[in-house]
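What follows is a single structure, and I will ask about it in a moment.
Taken from a larger complex, these chains appear in their original positions, while the remainder are omitted.
Chains here go by letter, A and B, matching the order in which they are written, and residues are numbered from 1 within each.
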Amino acid sequence: MILKDILDKLNNTMSSLPVPIQAVMKIAGIVVVSFIIIKLGSIIITKLLHKQSLFKYGIHSKKINTILSLSISVFKYTIYLIAGIIILSDVLGLKSILAAAGVGGIAVGLGAQSLIKDVISGFFIVLEDQYSVDDLVTIGEMTGTVEDLGLRVTRLRNFNGDLYIIPNGEISRVTNHTRGNKAVIVDIPVSYNADMEKTVEAANKVCKAVNEEFYEVITDLAKVIGITTLDRGGMTLRVMAKTLANEQWGVERRIRVLVKEEFDRADIKFF
Amino acid sequence: MILKDILDKLNNTMSSLPVPIQAVMKIAGIVVVSFIIIKLGSIIITKLLHKQSLFKYGIHSKKINTILSLSISVFKYTIYLIAGIIILSDVLGLKSILAAAGVGGIAVGLGAQSLIKDVISGFFIVLEDQYSVDDLVTIGEMTGTVEDLGLRVTRLRNFNGDLYIIPNGEISRVTNHTRGNKAVIVDIPVSYNADMEKTVEAANKVCKAVNEEFYEVITDLAKVIGITTLDRGGMTLRVMAKTLANEQWGVERRIRVLVKEEFDRADIKFF
């Protein structure tokens, strides 16, 4: 019952103090509690993020730190804001501050909605490692190499040297061209008058030559897949292979040159 | 009436305690009740989900556990949140906390709306078994094999080796190409000068050959369906069959090669 006595006393002392001093003491109490909550919250957020990153996607520690400091900042300012509102409204008795904050919050919210959306999207792009700098990606109708991956915008450099600047909130479906081996696909137009056997034989010769020439980058050997279309204009013969990422274009161009030469040699008409 | 006496006494004791102690006791009570609700809720959710999964779609137990732990987490944090608001607002008398929570909730809600939508969509994709890893699916204009089916995003690998990353909330209409036998459809252009009888005979020969060669994967035998278009450019003859999933392309290509050879032999013009 000693605790009870102490509390009673504390209560009485409090009540006997003049109102302004009571207010100052209450404010001090709220500030102290806020700091404790922020410290505890920061520790918990740090632990959660480290656990997430270490086991699942293996994100580089630099990125983790960026996300971490962002998360803690957001948490800190949220607590500040709530503490401020409690002080102004409950301690100082400015009732209207609540309404003002509410209306103001909605106003800012409407205006800054896309900003918030951008940052949240950026957060997930990094956290889930959807793409990183130097990856070749397609976002909407824009294809390019990632030059900079910020929290609000992503900057891509396309093949022509143009710089695309895309707000992260506009990014939903991403195509990443640099994660895994890429297919080599060459479609060869063949006339209906061509001899089937001779044509396939010529194409096979080309495949063999390419497989030898590019043995370092080819992961699935080039081979003739077969006839993929029977159009009114003619047939299409397809040759396929797989290479390391970004090597597919060179192999495709080489196959085309060899096909042209081999077909000329074997006197096969393209159309 | 003993119960009444006890309650009266309890009531009186409570009232005679100093305010802070009353508050601590009330908080303790709310915490205890919250834990009981969480325990009970978890058991009910577990039962409901197991019933659902066992009888209807036969989802693998690993997936069930993922969904289960997610559902329980969501339930748990909701109860925590409500308990926290009751303590701050009703027990400690911080009226403004309610308004702050409301405005904050709307703000976070607007920002995180698409995150919530993603997770709910992911939940239903798994629960209804719309697709699973290694299925070939089309989502919007993106076709690929499912590499990873997370709660927030689905990752597809397309034919070219590109990786598609699609937020689940963006997924509404799904085409799953791996659930059931697939049609083989070969459209052969035929000149108006061709002899009908001879043409159909040649196509029948091809069907017979294919049915023998691919007897292991063909589920509906290949046959000539008939003339499907009479265009200004010529006629189109269609050959159809059904195969096991993912085998249709090989059969189609084989039919085309055989048609070319057979038509050459029978001297039938394509156009």
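Rule of thumb we're sticking to: a residue touches a chain if its C-beta (ideal position, glycine included) is under 8 Å from a C-beta of that chain, and two chains touch if they have at least 3 such contacts.
No experiment lies behind these values; they were computed from the predicted model shown.
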{"item": "Full complex stoichiometry in copies [only 2 chains shown in place]", "value": "7"}
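Here, only the chains that are shown with their structure count from here on.
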{"item": "Inter-copy rotation, chain A to chain B, in degrees (Cα atoms; steps of 5)", "value": "50"}
{"item": "Chain A and chain B, separation of their C-alpha mean positions in angstrom", "value": "21"}
{"item": "Chain A - residues contacting chain B, complex", "value": "3-4, 7-8, 10-11, 78, 81-82, 85-86, 89-90, 98, 101-102, 105-106, 109, 113, 116-117, 120, 124, 128, 130, 138, 172-177, 179-183, 185, 192, 196, 225-232, 235, 242, 245"}
{"item": "Residues of chain B defined as touching chain A within the complex", "value": "17-21, 93-97, 99-100, 102-104, 106-107, 110-112, 114-115, 140, 142, 152-153, 157, 159-167, 170, 186-189, 233-234, 250, 253-254, 256-257, 259-261, 264, 270-271"}
